[in-house]
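This structure is in structure tokens; I'll ask about it shortly.
Here the complex is missing a single protein chain, while all its other protein chains stay put.
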Amino acid sequence: KIRKELNIPDIPGYKALKCDFHTHTVFSDGQVWPTIRVLEAYEEGLDAVAITDHVESRTNHKNGDLQGDHNRSYDIAKKREKSLDVLVIKGAEISRSMPPGHWNALFLENTNLLDVPKYEDAFKETAKQKAFTFWNHPGWYRHAPDTTKWLDVHTKLYNEGYMHGIEIANGAVEGYYPEAHQWALDKNLTFMGNTDIHGTTAMTYDFAKGEHRTMTIVFAKERTLEGIREALDNRRTVVWYSNLVIGRENLLKELLNQTIQVVNVKRSKKEASVTIKNNSDFTLYIKKYKHDPNLNYFREIKLRPGERKDLSIRFVEPASGKLKLDFRVENFYVSPYKGLDYFIEF
Amino acid sequence: KIRKELNIPDIPGYKALKCDFHTHTVFSDGQVWPTIRVLEAYEEGLDAVAITDHVESRTNHKNGDLQGDHNRSYDIAKKREKSLDVLVIKGAEISRSMPPGHWNALFLENTNLLDVPKYEDAFKETAKQKAFTFWNHPGWYRHAPDTTKWLDVHTKLYNEGYMHGIEIANGAVEGYYPEAHQWALDKNLTFMGNTDIHGTTAMTYDFAKGEHRTMTIVFAKERTLEGIREALDNRRTVVWYSNLVIGRENLLKELLNQTIQVVNVKRSKKEASVTIKNNSDFTLYIKKYKHDPNLNYFREIKLRPGERKDLSIRFVEPASGKLKLDFRVENFYVSPYKGLDYFIEF
Amino acid sequence: KIRKELNIPDIPGYKALKCDFHTHTVFSDGQVWPTIRVLEAYEEGLDAVAITDHVESRTNHKNGDLQGDHNRSYDIAKKREKSLDVLVIKGAEISRSMPPGHWNALFLENTNLLDVPKYEDAFKETAKQKAFTFWNHPGWYRHAPDTTKWLDVHTKLYNEGYMHGIEIANGAVEGYYPEAHQWALDKNLTFMGNTDIHGTTAMTYDFAKGEHRTMTIVFAKERTLEGIREALDNRRTVVWYSNLVIGRENLLKELLNQTIQVVNVKRSKKEASVTIKNNSDFTLYIKKYKHDPNLNYFREIKLRPGERKDLSIRFVEPASGKLKLDFRVENFYVSPYKGLDYFIEF
Partner (left out) sequence: KIRKELNIPDIPGYKALKCDFHTHTVFSDGQVWPTIRVLEAYEEGLDAVAITDHVESRTNHKNGDLQGDHNRSYDIAKKREKSLDVLVIKGAEISRSMPPGHWNALFLENTNLLDVPKYEDAFKETAKQKAFTFWNHPGWYRHAPDTTKWLDVHTKLYNEGYMHGIEIANGAVEGYYPEAHQWALDKNLTFMGNTDIHGTTAMTYDFAKGEHRTMTIVFAKERTLEGIREALDNRRTVVWYSNLVIGRENLLKELLNQTIQVVNVKRSKKEASVTIKNNSDFTLYIKKYKHDPNLNYFREIKLRPGERKDLSIRFVEPASGKLKLDFRVENFYVSPYKGLDYFIEF
């Protein structure tokens, strides 16, 4: 077992916890023993993983191979929590046709009680158990063949207080859901991004090539289950899916403050060299949309994880005093498809 | 020395030759001996590399470290052509301020004759030597701070027959130039994409993470210098820059025909499973924009180099006869920022 | 799913089939669904995999999680054989304390019949089913704390015709067993090397770093189950464990003939340059133990997978006629710890 720490910077006041809130095991329709989920999380540098086997789609039980109740997969996984130092969260996936579609409930006490005929009763039970619930992969083509749609049932569930978060991206259903992104902004939902992994993560993500699992970065006061829950309840999350980092603007700005470091500045009256470094595992796609007309510098650059780059700036006229390099980080989405405007002062 | 073959399929009638037509060595302002350029090309699976040292910007000579004429770097590199089986092309970069900016000439006979005070005379000399010439990195911020511009001088050079091709992308100047892309379409220029490498390729591209050098894929009748020249003259090239594959629609379509393979089809009246495989080193970003309303399938998928995927298709109503899966390959640009529409019949 | 083909050359008359004859699933004490074993084999470029769940150590059944008979894991895996083109072999592991220790039986018809109180009866049943049987990890510390021992029971089983092969190396029990290697030579047993994998291969082998699973390379007349069986029966196997390639001298020599290619020879009266290439995924550790006193060349070199190297040879006295470069491939074991002597003529 080799743990590869993920390099995601903390922000002032909060630790950046790397979490996956949506995983399956052989105890529903997955293909690995629950222990593997915790080992994968350890190796990939995660802080927490939720075991969220389907309540309904238990194909391995239907086939007569598995037996046991709905709490079993979590119980097996939980045994590895301490020695591997990966927080394990008890969850479940309520898996109905659309509407309401698939929903995850986290921080459950007894998953068996969710196994009821009507989904309305399952939701009531999640409330009784004070679970955190969110809508999974609203853009799944089986539920939304070409457009991600918000239906009346979703309004009802939202109004009744059952929708705490929503998946903006999901690893199993490829793609990013701009509609869900906008709803999360409009309705103050917690941004969620997870793997929904059924097989092994190693077969799904090519870690050697720099790929990472889809995950939710939780900004928590402390690295505990309570810390995660508090952060989820207070919407302090960012989704990391493929090259995209998606979150509320204030969080993304704080994150970028810790990510882009000005390592060195050399400056004369006619030009400057500003050395910046990417202190994270995010790749930054940077593009200039506007700029101080006196400054001549890059139009577009990419800054890979850990990469350091010397930015050359030429002054049209000799300049003194503070100067600003304006640019946009294209893949830090503050709203659907829109990057984060940022600048470096030197 | 370990050669890693690039997996770019040939198309009917033509071999896909992987070429870099823009490189530097210590004999201008580069940082490696010319031999290294051929070794790098060998290791990265290239078919051909051009040595195109600056005629004007010979900083290492000005500093008193290097001496020798303008043909020397090519001569050194050429010695490794045969044993490494990498074609080595004699070139040079005419490096003037804008306009006309920087230009490469390929297939030169004597580079020394390009070292003249007026750029107009240098161009005349390229014509005498029957060189293939193209405009380099038209989007370089030093020459085009925020917009890539076509100036009167370019019209003149174009009309006089000096502009055979244009770089749509360049590895040293990060970014893709949509304006140049459009000009190449409108004015029937050869699409060029090159590294413009000064240091080592290994420090610029992270091969282990799947990165590749910016290159021009030449569809040639034969793997010879003459074959390359004929293809350049007849505009049969495609640019591979970062995740983008940029070319004329007919070439991209031929290329995609060889890239996407239908490995297996299982079909009943109600659903089908179509297994496709990516027979190339391109990553394919596939998105559905329109579809047969009776077919329910993916909205967005990624197909990595060599990857094989089972596509699940459900029929709204039972279906028989030929069916079509429509989608767009987002990163195969047939015009600025526009992907290639494609379909699979099964 | 991305298949990475293994580069192991065929030898005259035989195909090199890459096989793993010892794997576990959740249906005994493993941690993955049987399907994963076939997917792993596909991705790693294997030709065949045997599912060999323990007959006795079925911890997941004892815990009340799994149910079903001894044939079930094979049946599940077998369904993926055709589409993934990986041959799936029905096997089982008879798991007793020492003696006789653990044994694998391959090509079974009905595994349930091996679930009998006395191991002697289990062996009789393997014979009835015409299985191929071999002794697993004879050097496991639980069975052999510091020395690998051949006990009377093993003589008996051998004499009764139950011992067809023996593991020279095993991936789960780290290490190579020189004693077993010698026994295999002395008693004409088939050389076996397997993973004995319980978790995922990706957590056990770091493929990105060039590691490979422990495997048996089978030289078969055809790529079928029958072809494999015929080759096993006729002892045509080589074990690939870590950096070691272990086999009978004639097979190793044939294999090396196909592995080391002389790409180019330049020769004058005073010196020569011989370019060799490693046409395999084996790393070759080459050392000179003796040499033509007139030839001055390397003392030790390493040739990595696919690597090409220019060997420089200086002649003490001018030489003409055929010359021989003698060396030993240290990690091609023809007997315990002894490499294979080889030479190149030029």
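When the chains are written out, they are named A, B and C in that same order, and each has its own residue count from 1.
In the analysis below, a contact is a pair of C-beta atoms (placed from the backbone, for glycine too) under 8 Å apart; a residue touches a chain by one contact, two chains touch by 3 or more.
In this text the structure is predicted, and so the values were computed from the model without any measurement.
S.K.: Counting contacts across the entire complex, name the shown chains the missing chain touches.
M.R.: So, taking every chain into account, the missing one touches A, B, C.
S.K.: Among B:43, B:93, B:196 or B:254, which one is in touch with the chain left out?
M.R.: Looking across B:43, B:93, B:196 or B:254, the contact with the absent chain belongs to B:43.
S.K.: Consider the whole complex, including the chain that is not shown, and state which of A:72, A:236, A:309 or A:328 touches that chain.
M.R.: Answering carefully, the residue with contact to the hidden chain is A:309.
S.K.: Considering the whole complex rather than only what is displayed, give the residues of chain B touching the chain that is not shown.
M.R.: 1-2, 26-27, 30-33, 35-36, 39-40, 43, 60, 64-68, 72, 199-200, 202-203, 206-208
S.K.: What is the set of chain C residues that contact the non-displayed chain in the whole complex?
M.R.: Looking at chain C, the ones touching the missing chain are residues 139, 141-142, 144-146, 174-175, 206, 208-210, 242, 288, 291, 296-302, 304, 314.
S.K.: Extract the touching residues of chain A with respect to the undisplayed chain.
M.R.: Residues touching the hidden chain, for chain A, are 1-4, 83, 208, 264, 275, 304-309.
Assume only the chains that are shown with their structure count from here on.
S.K.: Between which chains do we find the greatest number of C-beta pairs in contact?
M.R.: Here the largest contact count links A-C.
S.K.: List the centre-to-centre spacing of chain A and chain B in whole Å, with centres computed as mean CA coordinates.
M.R.: Spacing between the chain centres: roughly 35 Å.
S.K.: Which whole number of Å gives the spacing of the CA centres of chain B and chain C?
M.R.: 43
S.K.: List, in ascending order, every residue of chain A touching at least 2 other chains.
M.R.: Residues 206, 208.
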